[in-house]
Structure formats: structure tokens, C-alpha cells
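Right, I'll just put the structure down here and ask away after.
Here the complex is missing one protein chain, while the rest keep their positions.
What follows is subunit A.
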Amino acid sequence: MIEVTNVCKRVITTEGKLDILDGINLTVGDGETLAIVGPSGSGKSTLLGILAGLDLPSSGSVIVNNQDITAMDEEGRAMVRAKDVGFVFQSFHLLPGLTALENVALPLELNGDGKALETANYYLDRVGLSSRTTHYPRQLSGGEQQRVAVARAFACKPTILFADEPTGNLDTGTGEIINDLLFDLNREEGTTLILVTHEINLAARCNLTLQLQAGRQMENGEANSKDLVS
């Protein structure tokens, strides 16, 4: 569960103070799905970074699974990320020197999982890439690379999965496959899913939507495609 209370993010620029986020409040329960939507520069990725403990707000608090990550130091937030958080990125962020299997296994190995390779194999199978385990990222298509990234994210069994425009670099067809995968795995694993997207269809599949406009929260609650369009 994530509880966000009055989160603001302010930066100093040459033209003075700039509020990237201003008074964001929201609650996402376990197993729920949230889409953060809004035009470019509205602060979507900044909010995602703060929710995931990658960045700190200028004010306000973020409580992740009953832990106030805004009150923690970087080491504390790192522990929360290690235990509870998983990521899927728009540009996949696979390590080019590692095979698909090794890319999925690496975070598990870093956490001292003795069965890292077995688990990685299992998740690659689940994303339909069991025949591509020894391939390097450069030998995989964009869609395949994102599937590896999805497998890597779920293999760590996070309680919350953050996805930053997961289909932003993919064509519509491939994007749909990835979306299906994300939501299927999310349901099966009982993960909370928070994603940033421009896509109406993807946002419509989430049960919560947060619309941002110039850093301000426009709406929070049940969402459907109609709400987003309006």
C-alpha cells in the first residue's frame, strides 16, 4: 500500500523557483493498479521517482507498506526498494553484456538468491522467451527486450511494480502484448502496479488514474477511458 500526502517538488532554475509537483495526495491499496497520466512535462516521471523512493519530495510524505520512505536516508530507501519495489522502464535498461537469462538473474543474484538462474528461467518462460534465454539484448527485438525487463521486474517478487511508459518505445501491437503481460502477471502475483503512460488504452485498464497538469493533480479515483478523454 502507498499513501502519498501533500507531496511537493520544487526546483530552483535560472528563472526562479519552479514547482514540478504541487500538493499531490493519493492512496493506492495492495493489488490495485494506478495510471499516472498527463502531458509531457507535467511531472509524471518525477512523481514516479518519488513514489519509488528514487527521489525525495521537497515536502510531504510517502508511506510505502507502512514505512515513511521520505523520512529515511538513502540506505533505508535502498532497503525498501530491494524488498518491495520492481521497475519496468521505457528504454528497457537491459545490460548489453548480459544474456536475457543473466539480465533477469542479476538482481536476484545481488540479493543472494541461490536459485537465481532457475527463477530467471521460470519467469522468462512465463513471458514466452524460454527459447531466447542465451540471447543478448542486441539480438532481441524491442518487444522481446521489454518482455525480458518485465520478467526481471517480476522475478524479484516486488509488492509494488513501477512502470515508466513501458510501451512508449514499442509499436501498438507489441505494446498490447506487453500490457497484457504486465496485467496478467500483476493479477497472478498480486502486485500493486503503478505506471506512467500516455496511452489511453493502457490507462483505461487501471482501476485508478491520476491526471497531472503542470504538476497539479487533476483527478484521483476510478477511471475509465471516458474520464481521460474528457
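The working rule: a contact is a pair of C-beta atoms (placed from the backbone, for glycine too) under 8 Å apart; a residue touches a chain by one contact, two chains touch by 3 or more; residues count from 1.
Just so it is clear, contacts and distances are computed from a predicted model.
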Legend entry - Which of "Xanthine dehydrogenase", "FtsX-like permease family protein", "Multisubunit sodium/proton antiporter, MrpC subunit" or "Fe-S cluster assembly ATPase SufC" matches, in UniProt, the chain that is not displayed: "FtsX-like permease family protein"
Legend entry - Omitted-chain contact residue, chosen from A:G38, A:G60 or A:P107: A:P107
Inset, instruction - Spell out, residue by residue, where the missing chain touches subunit A. - result: 45, 48-49, 52, 54-55, 74-75, 78-83, 85, 87, 89, 93, 95-98, 102, 106-107, 109-110, 136, 138, 156, 164
